[in-house]
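Only one protein chain is missing from this complex, and each of the others stays in its spot.
Chain naming follows the written order as A, B and C, and within any one chain the residues start at number 1.
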Amino acid sequence: MSTLTFARAINAGLRKSLESDPKVVLMGEDIGTLGGVFRVTDGLQKDFGTHRVVDTPLAESGIIGTAVGLAYRGYRPVCEIQFDGFIYPAFDQIVSQVAKMHYRTQGRVKMPITIRVPFGGGIGSPEHHSESPEAYFTHTSGLRVISVSNPQDAYTMIQQAIASDDPVLYFEPKRRYHDKGEVDETAELATALSMEKARVVNTGSDATLVAYGPLVKTARDAALAAADEGISVEVIDLRSLAPIDFPTVEASVRKTGRLVITHEAAQSGGLGAEIAASITERCFNYLEAAPVRITGFDVPYPYSKLEMHHLPDLDRILDGVDRALGRRNSLSGLEG
Amino acid sequence: MSTLTFARAINAGLRKSLESDPKVVLMGEDIGTLGGVFRVTDGLQKDFGTHRVVDTPLAESGIIGTAVGLAYRGYRPVCEIQFDGFIYPAFDQIVSQVAKMHYRTQGRVKMPITIRVPFGGGIGSPEHHSESPEAYFTHTSGLRVISVSNPQDAYTMIQQAIASDDPVLYFEPKRRYHDKGEVDETAELATALSMEKARVVNTGSDATLVAYGPLVKTARDAALAAADEGISVEVIDLRSLAPIDFPTVEASVRKTGRLVITHEAAQSGGLGAEIAASITERCFNYLEAAPVRITGFDVPYPYSKLEMHHLPDLDRILDGVDRALGRRNSLSGLEG
Amino acid sequence: MLTDEVGKGATSASRPAYSADNPLRSGGSLIQLITPRGERISHPEFDVWVKDVSDEQLGSLYEDMTVIRRIDAEATALQRQGELALWPPLLGQEASQIGSSRALREDDFVFPSYRESGVAYVRGAELAEIAKVWRGNASYGWDPQRIKLATPQIIIGSQSLHATGYAMGIQHDGADSVVMAYFGDGATSEGDVSEAMVFAASFQAPVVFFCQNNHWAISEPVRLQSHVQIADRPNGFGIPSMRVDGNDVLAVLAATRVALDRARKGGGPTFIEAVTYRMGPHTTADDPTRYRDPNELEDWAAKDPIARLKALLDSKGLLTEQLEAKVQAKADAVAAEFRAGCIDMPDPAPLDVFNHVYSTPNSWIERQKDHYSRYLESFSGSAEEGAL
Partner (left out) sequence: MLTDEVGKGATSASRPAYSADNPLRSGGSLIQLITPRGERISHPEFDVWVKDVSDEQLGSLYEDMTVIRRIDAEATALQRQGELALWPPLLGQEASQIGSSRALREDDFVFPSYRESGVAYVRGAELAEIAKVWRGNASYGWDPQRIKLATPQIIIGSQSLHATGYAMGIQHDGADSVVMAYFGDGATSEGDVSEAMVFAASFQAPVVFFCQNNHWAISEPVRLQSHVQIADRPNGFGIPSMRVDGNDVLAVLAATRVALDRARKGGGPTFIEAVTYRMGPHTTADDPTRYRDPNELEDWAAKDPIARLKALLDSKGLLTEQLEAKVQAKADAVAAEFRAGCIDMPDPAPLDVFNHVYSTPNSWIERQKDHYSRYLESFSGSAEEGAL
C-alpha cells in the first residue's frame, strides 16, 4: 500500500499499462515534456520515450482521428483531452468513428482507445474548464464511459480501460486530483472489481444516494451528516456510467424505497434522468417517492464566482434526501 | 389553404422569412443551385440571390462558426446541415459558441441562428444518414430545440425559429418530407401557438403517448389501432424538445395515469429518460405504472436492411401501451 | 487475382529521387504521360518511374479500368432495378483509381472514401463485398484487415486522420509500408483534412494523400472550395505535392510511385492532386442536370481515361482482337458475378441489430436484445395462442 494523490495514482496506472503492453501509446497536448497541465503524465515521456508518450499538435479531432488509425494498426492509444470543454472539436471522431467502428465492421476492427478527460468544476477556472459532458457520451452507443472517485479506483480502472477492447471514456474528477488515498499497486487486474460494476460505498436503509466522480466524496459527507440526524443513507458510487450497473442500484432502492441522484452536469438530459427513468421502470412498486435529482442547473457552466451555486453540495444533497423522504425541505408545500 | 408536402411547407416558410427580414441569410452545402439534396431550399437562391442563399464550402464547423460571426453582425443565419450525421463536426461551434454566447456576454450578443437538421431513419440510407442526435442538444443549455411533425407546423415553426432571438435547432423528419398536408400560408406568426408548447393531437383517457417529429404519425396510427381494441390513447406532439412543455404532458398524465414515450434515438440518455424522470417528479402520485419507453436501441443506427427492427413502429408502440396499462405484453411475466 | 508486377509496386532505388525547382511542388503544370488523344509523351522526371511497365502490363491496366467501369455500370443498373439502395459512380475516375492503387504493395494500407470501388477491386475485395454496403446489407463489405483496405468512409475527410494515425503506427513499428488516403476535392475544406496534414507533417508519417479532384462536390464546383490549385494547399503544411492528370493512368501510376517511394524511405507524406472528372451523378440519387453545364461533360468526355489508353494501345499495335475479347470476357464475368453476388446476398437476421456494438458483453445491449427477442416471439406466440 502506498499513499498517493489521485493524479499520482492515475500516473502509476498509466505507467503500469505502458510497462505491460508495448502497444500502449499515450498522446495529447503537453503530456510529454510538461507531463500534462495537471502533471498526470509526469515523467512518463522521460521513461518511455517520445514514441510512446507523444506530444501532439494542438488539434483534438486530430488526436482522436489519428488514434483511430493507430487502433486500426493494433495499438492501444490513450488520449488525453486537456480539459472537458476541449473535447467537442473531437466529437465527430468520437461519435462517428471511435464509437461506430466495431459495429460498422462487425467486429473486424477493434477500437481499444481510452480517452482521458479531466472533468467537472470547483477549481475556479474560466469558461470551458469545468464542464461535465459525460451524458453526451453515455447516450452514444458503442462507447463505454467510466468515472473514478478515489485513487485506488483511479489506479485500477485506468488499467482496465486501457485493457478493454472497447473504447472507454475515462472521466477524472479534476478537483480531486490532489486528494490522497491508499493505493495497492500490487493489486491484480484479473481479480479487481469489473469496471462495469457500481460499488456501495456506504450502506444505509432509508434512502439510496447515487453519485459518481467528484460528488462521491460530497455524497459520503452528506450521508455522514444525515446519520447525525438519524437518517441512514446508502451511497452508491456508479463507477460505470455506460452501461450503468442498474442491478446494484435496483437492489438498494428495493431496500430503501427512496432514490436521490446527484451530478454536476445540467439536469435536463443528464445521467440523473436515465437513472430515475430506469429505476422507476425496474422497481416502480418499491418506490415510496419520486426519484430526486440534485444536479447542476440548465445553464452553461457559470463563471467561477458563481460556481458554488451551480454545483451540488452537501446541503443541497441533504435537502434532496429530505425531499425523497417526505421530510420538510425547500420545496415543501409545492405541488408535485 | 394550400396542400403542400412537408418539404414545400418548409420552403414556403423560409421564403416568407427571407421576404420579411432582410437580415435572414440561408447557408449550407448544396442549398443554392441544387436547392438542397431534399430540395427544401429549391428556387430560393434564384429568387433571393447568392448573397442571401449561400452555397458554402464543405465544412460544417465553418458553416456554424461563420454563422456565429454573422449573428454578431446582426444577421439571422439559417444553416442547413445536410444530414443528421454530419452535424458532429460542428458540435464544438454549436455547444461552446452558439449555445453559450448569450450567457457569456450576459445578453450583449444574441445568437438568432437557426440550424435545420433533416433527421431520423426509415429511408434506406447508408450510415450517418439516419441519426437522431436531438438529445445531445436538449442537454445543452442555451439552445432551443424543436421538431415538427406536419406541414403546417413545419411552415409556421421554421418562421418562429428564425424570428427567435435564441439559437434554435430545427429537426425535420426527413422520411416525412413527401407527406402532404394542408397549410394556411396566411396564418399570422403573432397568433400562432408558441413554439415552446406541445399539442394534444389525439385526446384519450387511458394512456398518454408522447411523440415528436417522425413518430407523431406512427403514434397517431397506434392510437387509432388501440381505439379498435377499446383503448383510449391521448397522443401528444411535443413540438418543443428543449424546453419540453411539461405542464401539457403532466395534465394528460394526471388524467390517464399512464405514460408511454416514443422516439427513434437510442433509449439510454434519450429524451424519453428526461420525460419519464420529469413526469415522475411532477406527478408521482398520479402514476399507475412506470412510464414506458419505446425507442431505438442502444446501438449505432443499423444498416438499412435492419432499420425496421431498430425503429419503433405501430406494433412496438402498442406493446408499450399494453405494458403501461398492465395488459398482456411481450414482457409480461418479467419482473420489474 | 490482381497483383502483377505493377501491382507489386515496383520501385527502384536506382531511380532518381523526385525533385523540382520548388522542393514542395513539381511546378504548376499537370504531370501527363499520355495525351487525351492517346499519344505517349515523354517527361524528364516521371518517365523513369514507368519504364518497367511492359506492353502486357499496359493491357492489364486497360483491363482493370474497363472492368471497374463495367462494375460501375452494372451497379448503377442494379440500383435502378431496386437491388442496390444507392451507388456512387466512379465513371471517369478509372485512371485515378487504377493508376494509384496498382502502385501499392500488398502490405500498404488504404483508407478510401465511398467512391473507391475501383480501388477495392484492385485490393482484392470480392464483388459481393463491394455490393454489400450499397445494398444496405452491412456497413462494411470486405474485411479491412484482410485486404488492408478500410471500409468506405462517408464522413467527408475523416479517413485522412485515420490514415495518418495508421502511418504513425507503421513508423512506430519500423516497417516500410505506406498508407494511402483517398478523398475528394470537396473534402479539402473539412478541418480534419487540414489536421491530418498537420499531424502527417509534424511526425513525417508515411502517408500519401490522394485527392481525386473530380471538379464537383455534389453540386458545388471545386472553385467554391479553393481559388488556387488544390495541390498548393499541402505546401503550406510543409508537405510536397504533385498535380497529375487524373485521366492518365501512367501519369497517376508514376506520381503515386514517387510518393510511395519517398514515404517508404522515410521522406514523409506527399499529397497528390489527381485532376479528373466525375462523369456521372454524385450518386444514383443525384440529378446533375440541375447544376451542371452539359458542355462541361462533353469537354471531359474528350479526355476519357479509357479511350485514351485504348488509343495508346492501338497506336502501339497492342489493341488486338484477342486483348479486346479477353477484356470483354473478364468484364462480362465480373459484371455477372457482381450481379449474382448482390442479388443472392442473404438478408441479416433481426437480432443482428444488437451484435458487435461492443467486443465484450454489455448489460444494456443484452437486456434490450432479450426484450426484443421476447417481443419477436410474442408474434409467433400470438399466432399460436390467438391473442397478443
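Operating definition for what follows: a residue touches a chain if its C-beta (ideal position, glycine included) is under 8 Å from a C-beta of that chain, and two chains touch if they have at least 3 such contacts.
Keep in mind that what you see is a predicted model, and the values were worked out from it rather than measured.
**Student:** Using the touch definition up top, pick the residue from C:Ser189, C:Ser219 or C:Asn362 that touches the left-out chain.
**Tutor:** Spelled out, the listed residue whose C-beta touches the missing chain is C:Ser189.
**Student:** Tell me which residue among A:Gly122, A:Pro151, A:Gly272 or A:Pro302 touches the hidden chain in the full complex.
**Tutor:** Once the missing chain is taken into account, the touching residue is A:Pro302.
**Student:** Taking the entire complex into account, which one of A:Phe48, A:Phe86 or A:Phe246 touches the absent chain?
**Tutor:** A:Phe86
**Student:** Among the options A:Gly13, A:Gly62 or A:Pro173, which residue touches the chain absent from this view?
**Tutor:** Considering the complete complex, A:Gly62 is the one touching the chain left out.
**Student:** For the chain left off this view, which of B:Tyr212, B:Phe246 or B:Phe297 is in contact with it?
**Tutor:** B:Phe246
**Student:** If the missing chain were put back, which residues of subunit C would it touch?
**Tutor:** Residues in contact with the chain left out: 188-192, 194-195, 198, 201-202, 224-228, 232-238.
**Student:** Mind listing the subunit A residues that contact the chain we can't see here?
**Tutor:** 29-30, 32-35, 37, 55-59, 61-62, 85-86, 88-89, 124-129, 267-268, 297-300, 302-306, 309-310, 316, 319, 322, 328-331, 334
**Student:** If the missing chain were put back, which residues of subunit B would it touch?
**Tutor:** Against the missing chain, subunit B presents residues 25, 51, 56-57, 59, 61-62, 64-75, 77, 92-93, 96-97, 100, 102-110, 141-142, 144, 164-166, 196, 242-247.
The rule is short, and it goes like this: only the chains that are shown with their structure count from here on.
**Student:** Among all chains, whose Cα centre is located farthest from the one for subunit C?
**Tutor:** A
**Student:** Between subunit B and subunit C, what's the gap in Å when you average each chain's C-alpha atoms?
**Tutor:** 37
**Student:** Two or more other chains touching the same residue: where does that happen in subunit A?
**Tutor:** Residues 61, 92, 96, 100, 103-104, 141-142, 242-243.
**Student:** At least two other chains touched by the same residue of subunit C: list those residues.
**Tutor:** 138-139, 155, 191-192, 357, 364-365, in rising order.
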